[in-house]
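Heads up, one of the protein chains got dropped from this complex, but the rest are sitting where they should.
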């Protein structure tokens, strides 16, 4: 069994794979942060989606008025959904890309730009920055993912 | 080629990786169940999102009245989205964690608690249980994922 473990450890010892592991974890933690920001705005704006979440504010009509949408809460939720839509492709395509034998320098460039673009996207969404701030940061992450997908298909295509 | 196949099979023979495969599959099947529950409530509550879904109820205004939201349908959909937001990080970080060489006992502990917390979260959302039932089950799954992310970054960090 320690021999198998050694083989697995070799995967995580590979520098490209370690870079993928690092940046994939960073963007996932950033995405998870959106849940905490949503909770923060729901509590400070007193805007909830479930009746059981408002029970601590009293009973009946008094609690019901907090079952509402709030612009700040909805903004964070849109940012969270945009993360899901863009980070899921990065996770899948990035893993396959890391296994397709790219140069370490090229791989790091892809991963760093993607992570930077998604962090910039979050700031652009939450501040919010005037357009095309958010649009550009979104497009950069999108283009990086397309570039990795091209490498995966060039290396592995088997239809 | 059978040699390569053997190498791949070694991955799935590793006990930590098998545990990851088992619990990742379980939580994904649980998430997929949300689609069936949504369909069940859409049909029993007669609440649909697309005009073509209501065509069997007749034509014109008679069918249009079923294009509406229903509290039970929306509740399941929120639970489904919460699954996506939390199970995607578990999938990605959990895979990297399984490859980072954790002790089998520790890895099983992480995977079991995460799966249990997400199953509890679904019951808390759908019954629904009074808070902090849902909040706690969410937080436990979140904390497990953070703990795995810490191990991944400690083992693999390559910026």
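Going by the order they are written in, the chains are A and B; count residues from 1 in each one.
Methods note: a contact is a pair of C-beta atoms (placed from the backbone, for glycine too) under 8 Å apart; a residue touches a chain by one contact, two chains touch by 3 or more.
Not measured: the values here are computed from a predicted model.
Chemist: With the missing chain put back, one of A:30, A:75 or A:112 would touch it. Which one?
Modeler: A:75
Chemist: With the missing chain put back, one of B:47, B:87 or B:156 would touch it. Which one?
Modeler: Per the contact definition at the top, the residue touching the missing chain is B:87.
Chemist: In the whole complex, what residues of chain A lie against the chain that is missing from view?
Modeler: Spelled out for chain A, the touching residues are 7, 10-11, 13-17, 75, 78, 81, 84-86, 88-89, 91-93, 95-96, 98-101, 125, 128-131, 134, 142, 145-146, 149, 152-153, 155-159.
Chemist: Which chain B residues would touch the chain omitted from the figure, given the whole complex?
Modeler: Residue positions of chain B that touch the missing chain: 1, 4-5, 7-9, 11-12, 15, 17-19, 21-22, 24-25, 28-29, 31-32, 34-35, 49-53, 55-56, 80-81, 84, 87-88, 91, 95.
Methods note: only the chains that are shown with their structure count from here on.
Chemist: Using mean C-alpha positions as chain centres, tell me how far chain A is from chain B in Å, no decimals.
Modeler: 16
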